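As you look at this complex, bear in mind that one protein chain is not there, while each of the others sits in place.
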């Protein structure tokens, strides 16, 4: 198995590691029994992801894709963020070994889970049902 | 498979190769289909093998044992000659590879066949039945 | 790879230079096929038989009880399938352990699709086989017990002599995968009382691609590879003469140097173990405290994952391995650690150091210098909140 230089660079120097204390949305995906667990924190302002942090228990690919996906969605609208796929993450990393492709799913799912959480909280906060606006 | 030096010496310089034109006994053993055929010629005088020659179609072991057995029986009495076993031949050759042991049987059988032939002819010539004297 | 600190001798070892030199003439000077009859070929045959003597000597076996193979995996396949197919009429039950190498486990698994049934015996928290469970598993259909001598992941040494006694009492054939012990601890087929044993050259400074199978005289076994008449009709295929010569040479070296090596390596490993335990919180040392290979240290580092530690270590020029799912081709963490009762999330965070001849005190110092910051960096990234 061989990682691209870009994967290694992101693994060694991951961007946006950490937590956001009072995040607008938090997504937790993966399962430590399977060897990976990712928590994604987002701050949203005017439908834009203004800040994002992650914590990941996992292999090099899990950490690198976590890092890369945070870069990709930062300063993007929710809609744009939701359109980012695991393939985009992998492409930006110059590929992943086939056996590691499933790790990139985690990154996509992590963002989606955080956004879903954000929307749920917003639903509650707004005290009205926005179900019809959810496009995804 | 490895032959002893003595086998190789007898193979390269076999003793007593040839035919005896009017031999007292001739034995033919083996089968060319199986890869070996040996003809043994003996001349007998006063119950002693005074001359012996062989012709052999066969492998190194077949030729070396042919050669060795002729040396062993030459100038021996018929009785002595009949007591020589393939093991004696093999021992005199400092051994044979296990897979070649069957070749040494041919040498023993060749001598026996030649002696049997000699006895048969003698039976006829003497015009009397000497069956009771045959000890083997 | 000049400054490499190699701590993965359990995975493979560099071929001893003396071994390489012993092999060299057999590539293109004494290159004869030992099945041929001319003198060039007889040289190869002789070299092969000399090597067989050396292997036999190391195991206290007879030369004719040794069959050369292409490695440990082929030898394990040959032993297990060979006994199974040769004893079909007698029974169809095989007993193994839950912590075997995949060369044994997957061979047994394949046989269970061929009409055989397999019992997998458990181990305690140290990885030691449950002898009572073993005894209870034996039936009158049992034709083979196959238990490894020492485990490759945690280094635990199984009580083989006791297992042999149990096997003998029931008249069952005993095979052992000794790939991790030959050349490292004393392996005497008669003291151990086993019927079949497998070793692999590249695990103890011999070449890759060559191994041997010991078959006790009189053991009924079918062959795995069919073809020409080689190895006394027990393994077909033109012999890898340079490899076989190399294996013979490394066995000879092991006879002479094994004991000294073991002492030195054990001192280094003990030092590493002690200092890691002192420097890093929340770790577990896996395997038996005493009955363990001198060179092996397997730990679980809580809250973080194995592969990421390996990558960071590699970045510092240190080669090690892990029982994490991410370093295996399956998606499961080490079957050995889980059989020992270690939860999956911990097993994913395992790290195996296997020390060997090349290692020095400086190597240990370097690990102690770089591992703690690696662990704390990764823990800071971990969602388990212990960063």
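Just so it is clear, A, B and C label the chains in written order, and each chain counts residues from 1 on its own.
Just so we're on the same page, a residue touches a chain if its C-beta (ideal position, glycine included) is under 8 Å from a C-beta of that chain, and two chains touch if they have at least 3 such contacts.
Source: prediction; values computed, not measured.
Residue in contact with the omitted chain (choice from C:43, C:65 or C:158): C:43. On the side of chain C, the interface with the absent chain consists of residues 1, 4, 6, 8, 11-17, 20, 24, 27-33, 35-41, 43, 70-74, 76-77, 101-104, 106-107, 109-110, 200, 202, 207-210, 224-229, 233, 236-243, 307, 310-311, 313-314, 318-321, 327-330, using the contact rule stated above. Listed here are the chain B residues that touch the chain not shown: 3, 8, 11-12, 14, 17, 28, 32-39, 55-63, 99-100, 102.
By our rule, only the chains that are shown with their structure count from here on.
Look at where the CA atoms of chain A average out and do the same for chain C: the two points lie 41 Å apart.
Each chain gets a centre from the mean of its Cα atoms; for chain B and chain C, those two points are 57 Å apart.
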